[in-house]
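Can you read through this structure? Questions will come right after.
A single protein chain has been omitted from the complex, and every remaining protein chain is retained in its original position.
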Amino acid sequence: MIRYAAGRVLAGVPVLWVVATLTFALLRFLPGGPFDKEKTLPPEILRNLERRYALDGTLAEQYADYLGRLVRGDLGPSYKYVGRDVSDILADALPVSVELGLLALAIALGGGIALGLAAGTRRDSALDRIVGIATLVGVSAPSFVIGAGLILGVGLELDWLPAGLWEGPRYAILPALTLAALPLAYIAQLTRAQVITVMHQDYVRTARAKGVPEGRVRRHHVLRNALLAVLTYFGPLLAILLTGSFVVEKIYAIPGLGRFFVTAVTNRDYPLVLGVTLVYAALVVAANLAVDLLYAWLDPRIRVGGAER
Amino acid sequence: MTTSRATAALGALVIAGLVGLALAGDRVAGYRFDAQDSAHALESPSRAHWLGTDALGRDQLARLAEGARVSLLIAIGATTLALAIGLGYGLLAGWLGGRVDGAMMRAVDVVYALPDVLVIVLLIEILQATLLGVPDVARRVAALVAALGFVGWIGIARLVRALVLQAREETWVEAARALGLRDRRILLRHVLPNIAGPILVAAAFQIPAAILAESTLSFIGLGIQPPFSSWGTLASDGFEAMRSYPHLIFFPCLAILLALIGFHLLGETLRASLDPRRRA
Partner (left out) sequence: MVRGGGRAAVLVLCTLCAGVAQSCGRDEMRPAPRELRINLETEPPSLDWSLATDGISIIAIQQLMRGLTRLSRDLRPEPDLAERWSVSADGRTYTFALRPGVVWSDGEPLRAQQFVDSWLRLLAPETAAEYAYFLFPLKNARAFNAGTITDPGAVGVRARDDATLEVELEAPLVYFPALVNFMVTFPQRRELIERYGERWTEPPNLVTLGPFTLEEWRHEYRLVLRANPRYWAGRPALDRITAYMVEEDSTALVLFEQGLLDLVKLPPLEIRRYRERPEYLRQPLLRGYYYGFDLRTPPFDDARVRRAFAHAIDRAEFPPLLQGGEQPWPSWIPPGMPHANPQLGLAFDPERARALLREAGVDPATLAPVRIVFNSDQTHKLVAEKVQAMWREHLGVRVELENREWKVFLKELATNPPPVFRLGWGADFPDPDNFMNLFTSYSENNHTGFANPHYDALVLRAASEVDPATRQSLYDEAQRILCEQDVPIVPLFVTASNFAVARRVHGFVPSPMDLYFFDRVSAE
């Protein structure tokens, strides 16, 4: 198991390195630097600016410097927020997005699995049909639709929860619900499908025939397989949470990574854009690693024989 | 998911309706989508304007129909692109196997780690700089098609590869090889038709994903620009006014919802009809 884990960790490093190199290349070649066409500045000031944005020296020197800084966690200065470093900006924004994302994840997993289990084990019942329709709507409604509904309904009409800002735990509920809606629906569908499939498989029938109590049947076999299926979906799930956060953070005025990213894009603040990209990439790699490890732990077949993923 | 005849028909009906709307364009409303009429601004749905008007007096039904064109065009274009690239890549990786396959899948991992929005933005920038002389809206549509296709091909490539790998082990493939048939012939004329089912289902589900992605991007302002509209930009405009004029956000959201539900039902129907195990 350890060997497998170590192998997976090492596999993640080249991915990050490629992403870092790509971002370096793009940063150098995209138009819109910190001072293009600025009024003619005196040479000393120009040289200072170049030094600060690490634009002096040959391309190779710049690249080496860039990688060195990255390893130390220095993502360079922002083009648009004068006097602030990208890492400072991200350090403020990242915890907010992580909180929001984790809450949404918990809601999506908890609610989705519970609903999927309930619907799958009571196939074709009224509950199943209701869940079916609800999840169909859930995967078909973009986050701004859900957000608009929640803001007007729960926020305005009922006045239960705040419709924006990030001032305390209560402020996280509507955004997390909005973010979690689509993944919850999808996980519910997935779980339900898995539950139905597994319930009919031979070894489950065997266990039942042997007289194993229904509850244990469910827990050990059905649930485990359902979780495995959900786990495979984890990569896309993370991606959906990340991109979903752009819309959610925008409409609820939350100072997270997503909001900074969109602003940086429209502002052409490339160091910030690419800093966020790197953070995202690192998160995705780490999440994939966690998933792989979890998968291996849950399903022993994977550990033996490292043929393919 | 119960896929009785009724729901399949419902899905087909919804899609047919939306496609019809897109084909008709703003003619269905009798107004041009960009015709402004200050005297009739911000009206609720009425006989003259079935879905009401916005702040500039533009008829919302006309804008919705025009938006249908843009949204569906982009979604179908992106799906086609994703299918083309994904199919080619997956076939190659799956058939060649071994080291090449390993390398190709590593490359996919790297691409997958990039956030979609970044790819889209970069493609828009690049295309803006290169396709000069083409109207801005065409450039943006092209960029969105390219970008959404680019983020969609990965899933299809992985699926195709897995299917090809599986098929490769089948005895009849070995037999065909033993008989001396050329690889490419086996691949294209025998393997492909066999695995076409799941691939089509995956493609069918790409369409709603693309609609969703495009409307989200346009909503945050990275997609289509005025006076052109997609459902996403209409929803964005509507969101700004939703406190006082909810009709402006209601109809675009309804359109998106119906389109996505319709395509999901279509996908489910396809999947059910192609998978013998599922027929309970």
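We just call them A and B in the order they show up, numbering each chain from 1.
What we mean here is this: a contact is a pair of C-beta atoms (placed from the backbone, for glycine too) under 8 Å apart; a residue touches a chain by one contact, two chains touch by 3 or more.
Keep in mind it's a predicted model, so treat the numbers as computed, not measured.
Trainee: Which of B:R106, B:R185 or B:R243 sits in contact with the chain that's absent?
Mentor: Result: among the candidates, B:R243 touches the missing chain.
Trainee: From the list A:V19, A:L75, A:L100 or A:L117, pick the residue that touches the absent chain.
Mentor: Per the contact definition at the top, the residue touching the missing chain is A:L117.
Trainee: What residues on chain A make contact with the chain left out of this view?
Mentor: 35-39, 41-42, 45, 80-84, 89, 92, 106-107, 110-111, 113-115, 117, 151-152, 155-156, 159-166, 168-170, 173, 219, 223-224, 226-227, 250-253, 255, 259-260, 263, 266-268, 298
Trainee: Could you please point out the chain B residues that touch the chain left off the display?
Mentor: Within chain B, the residues touching the omitted chain are 34, 36, 38-39, 41-42, 55-56, 135-136, 221, 225-227, 239-245.
As a working rule, only the chains that are shown with their structure count from here on.
Trainee: Just the number, please: Cα centre separation of chain A and chain B in whole Å.
Mentor: Roughly 22 Å separates the two chain centres.
Trainee: How about chain A: which of its residues touch chain B in the complex?
Mentor: 14-15, 18-19, 22, 26, 30-31, 124, 129, 132, 136-137, 139-145, 148, 152, 156, 189, 192-193, 235-236, 239, 242-244, 246-247, 250-251, 261-262, 265-266, 273, 276-277, 280-281, 284-285, 308-309
Trainee: Could you list, by residue number, the parts of chain B that touch chain A in their complex?
Mentor: Residues in contact with chain A: 1-2, 101-102, 105-106, 109-110, 112-118, 121-122, 125, 129, 155, 165, 208, 212-213, 215-216, 219-222, 232, 235-236, 239, 242-243, 246, 249, 253, 256-257, 260-261, 264-265.
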